[in-house]
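Here's the structure, in structure tokens; my notes come after.
Here the complex is missing one protein chain, while the rest keep their positions.
Labels run A and B following the written order; every chain starts at residue 1.
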Amino acid sequence: MKNNDQALPDDRYFGSEPKQKEIAMQLYAQVKDLPLVCPHSHVDPRVFADPNYSFGSPAELFIIPDHYVFRMLYSQGIPLEQLGIPCAAGSGAAVERDHRKIWQTFADNFHLFRGTPTGMWLAYELRIVFDIKQKLTSETAQTIYAQIVEKLASPEFRPRRLYDRFHIETLCTTDAATDPLDQHKAIRASGWHGRIVPTFRPDAVVNLDAPAGAWRKHIAALSQVSGIDVHDYRSFIHALENRRAFFKQMGATATDHGVRAPATAPLTARAANAIFQRALRGKHAADDAARFTAHMLIEMARLSVEDGLVMQLHPGSFRNHNDALYARFGADKGADIPVPTEYTRNLRALLNQYGDDPRLTLILFTLDETTYARELAPLAGHYPAVKLGPPWWFNDSLNGMARYFDAVTETAGIYNTAGFNDDTRAFASIPARHDLWRRASCNWLAGLVARGIVDMCDAEAMARALAYDLAKKAYKL
Amino acid sequence: MKNNDQALPDDRYFGSEPKQKEIAMQLYAQVKDLPLVCPHSHVDPRVFADPNYSFGSPAELFIIPDHYVFRMLYSQGIPLEQLGIPCAAGSGAAVERDHRKIWQTFADNFHLFRGTPTGMWLAYELRIVFDIKQKLTSETAQTIYAQIVEKLASPEFRPRRLYDRFHIETLCTTDAATDPLDQHKAIRASGWHGRIVPTFRPDAVVNLDAPAGAWRKHIAALSQVSGIDVHDYRSFIHALENRRAFFKQMGATATDHGVRAPATAPLTARAANAIFQRALRGKHAADDAARFTAHMLIEMARLSVEDGLVMQLHPGSFRNHNDALYARFGADKGADIPVPTEYTRNLRALLNQYGDDPRLTLILFTLDETTYARELAPLAGHYPAVKLGPPWWFNDSLNGMARYFDAVTETAGIYNTAGFNDDTRAFASIPARHDLWRRASCNWLAGLVARGIVDMCDAEAMARALAYDLAKKAYKL
Partner (left out) sequence: MKNNDQALPDDRYFGSEPKQKEIAMQLYAQVKDLPLVCPHSHVDPRVFADPNYSFGSPAELFIIPDHYVFRMLYSQGIPLEQLGIPCAAGSGAAVERDHRKIWQTFADNFHLFRGTPTGMWLAYELRIVFDIKQKLTSETAQTIYAQIVEKLASPEFRPRRLYDRFHIETLCTTDAATDPLDQHKAIRASGWHGRIVPTFRPDAVVNLDAPAGAWRKHIAALSQVSGIDVHDYRSFIHALENRRAFFKQMGATATDHGVRAPATAPLTARAANAIFQRALRGKHAADDAARFTAHMLIEMARLSVEDGLVMQLHPGSFRNHNDALYARFGADKGADIPVPTEYTRNLRALLNQYGDDPRLTLILFTLDETTYARELAPLAGHYPAVKLGPPWWFNDSLNGMARYFDAVTETAGIYNTAGFNDDTRAFASIPARHDLWRRASCNWLAGLVARGIVDMCDAEAMARALAYDLAKKAYKL
């Protein structure tokens, strides 16, 4: 059997049992056109600052910036150079510059994405966003390339037009604490109606263990951008308060924190300052970085209690696991591998201080699904401050969502979750990701209705909450 | 769509695929009316000692004593005081005394329980135990309150009458080693036909790390109740033997042990005594408590081999995670959070000593589902002494049961499990919990039949075993 059409049936991703599917379709019909709330993304705000921004070639849109895509090709032995990934000069093979060749390699290996979320997102993007009717294969590669090029050249494919077409209501970017937010200023200044707001991410100024001198460079940048001379722990906190206020003024409603382990443990101001001073001199001790991070998470919670910024925590990734690849291509190249993560003991110090405070919202993410039922749902099902983020990264997938609903909701209920976020650099994939979530959540709810666990009336309210309300509420948007 | 009826369809909780559902219904029909064996509960025996015991108000029955219920409301920012939870004097807001108001708050937030096991149990209790036909909402709250009040006032709702109505065969309470079992004596003396038996739980006299002086108080109580002057390790063991014999005489067939980690490691009698003496003087070393517990688990296994009491082990809960809440409201307030738990290495010392002994039955529970397939099923599938308890606490739920059957039975079979227990303080929820288990197990078995894994004849025997035989056999009831 040979199939040349890119199938994307209307009832896709729903279970095939007819009764349940019918319920799922009914629920989905009620939420599929709700606006998209995107409270956590990595889209570059530049994309919206320039009204005439163009995504470049199909390879530049779909392959080169998307580590979900090229890591899979790399895992099968295709060098990143052959996929056009920029790398350190003089360090190996030449980087492919012919984007038609890159696209051909991608198409020749498109079978690798069978059954993967990337495969599902791409199917949506190609079929729905770009109206490509053929299946991507070695044979159709160049025809499809040309069709995409044509689309991308048209005004309908400017990011601001897609923002409206995708029916986005708010999109939060993720921005370094030292970012002057010039792009966000430009977007505001342009008078465009889109709501693009920043998120405060201070990892670079908190992480003392960054490679050689990088941290001090970030501290210098912090001094510069805040106008506060950061020379000790106290001025450091002042500068952070200053930046948080500025981000808030620019529309931010949240902060984001990436750590390997979600350890929290308070230091006295004196001890924190001693570590800070050692780090400034480049002489911090082996465990200073970990102790400082564990302290700063509590400090950030304290500041969130004060300024109301929602606090997101993304722990558990061993970043840049592959040294050679990192040296050659840098960060975010598909070589971040999760590690087991513990929350119950690690978060206790923070939660004992602020977990009961109604002014704090702490949204927890995980790459370790064993914590869903064991730790995260019980924590969210007890502490007023804790909400659970949606399935993250590798688990932002059809199965990952099913496992999440299965493991989280019985203990936490859905009302202790933060709905969905797309968490992507790939702007064109945003509607595909939300659609997948809405289908997955309606399918799960249909299972509850079909088994008499909730009635249709409740399921309708839950479907809307999962698709729209919960994210908006958790992120105060 | 607005629904005012509390739906509770007869085919609830079964998968919706018609063929499998039909098989599930057939199996369920054969087990739904079997008597309830309740080998592990936390019902207060006082409830049965007084033939005229009344449950109080609807809030006193459904909310105030049930941490499953109020922790969910608390997680959404509702203060426990507002739910009538008693607390330390002078420490905050006044405790709500108007039970109609408490009930209204509960009803106003009843949506939080959508899709949760608490929601399923409550639906059963309201619809079947109390014959409430309307759905609990803000609007129906007071009408339903009045209906429940009326029921509770009638003789049919005395606990002894419900015991018969629920078709309970045996109910095991959980009792401190120092408990004189006066309530159990009163039940016996009353000549009532109900079988309420104690379970020996020595945690308080074993755990040296209890808050300030508490352990020594328990040891004093142990001396008093046993008539043995507990002044060293040897007299301590004698007193425990004495109490075990008394519990057994009062009908007990089991002991129960709660620990954070299920570590086992033997001490010499001399080393055990040295720790005991230090603890008596309040001068025990940092790791003494852990070492003593790890030793005492083995010692308890030894005593079980001698007296035949079944040994239950409930590890993996970080009790009282929230310091402020604990200080204000005490234990068992929904702030116990699971931790990762390891069994293979931890239990090895105990199992190497007694795991092959046919006189020992060791029933293992877990809050860490990752251990089902990895550790617990292989242990139960090898050691004659080991049986696996049913899904516990957060996992005592429809999904939790499905995950349990999925992960445990292929390696351990069902005959190395201990059937079901309800493990609840909430007496009125007992039939709801057993019914959920019976439905979940019949649904699982129907899946085996529908896929040709077992035939109907085998499935019928398995359904009965899971509903009744296995618990009775494992607990020697």
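Just so it is clear, contacts are C-beta pairs under 8 Å (C-beta built on N, C-alpha and C of every residue); 3 or more make two chains touch, one makes a residue touch a chain.
Only a predicted model underlies this, so the values are computations on that prediction, with no experimental measurement involved.
Q: Quick one: say which of A:28, A:48 or A:74 touches the chain that got left out.
A: Of the candidates A:28, A:48 or A:74, A:74 is in touch with the missing chain.
Q: Please identify which residue in A:31, A:47, A:83 or A:120 touches the non-displayed chain.
A: Candidates A:31, A:47, A:83 or A:120; residue touching the omitted chain: A:120.
Q: From the list A:25, A:95, A:112 or A:186, pick the residue that touches the absent chain.
A: The missing chain is touched by A:112.
Q: Looking at the full complex, which residue from A:27, A:102, A:267 or A:367 touches the chain that isn't shown here?
A: Of the listed residues, the one touching the omitted chain is A:367.
Q: Could you please point out the chain B residues that touch the chain left off the display?
A: Contact residues on chain B toward the absent chain are 17, 19-20, 340, 342, 344-345, 348, 351-352, 355-356, 358, 370, 373-375, 377-384, 386, 406-407, 409-416, 447-448, 450-458, 460-462.
Q: Mind pulling the chain A residues that touch the left-out chain?
A: Counting only chain A, the missing chain is touched by 1-3, 7-9, 11-17, 71-72, 74-77, 111-117, 119-120, 135, 318, 321-325, 334-340, 367-370, 394-395, 397-400, 403.
One rule holds for everything that comes next: only the chains that are shown with their structure count from here on.
Q: Determine the centre-to-centre distance between chain A and chain B, using the mean Cα coordinates as centres, and give it in whole Å.
A: 40
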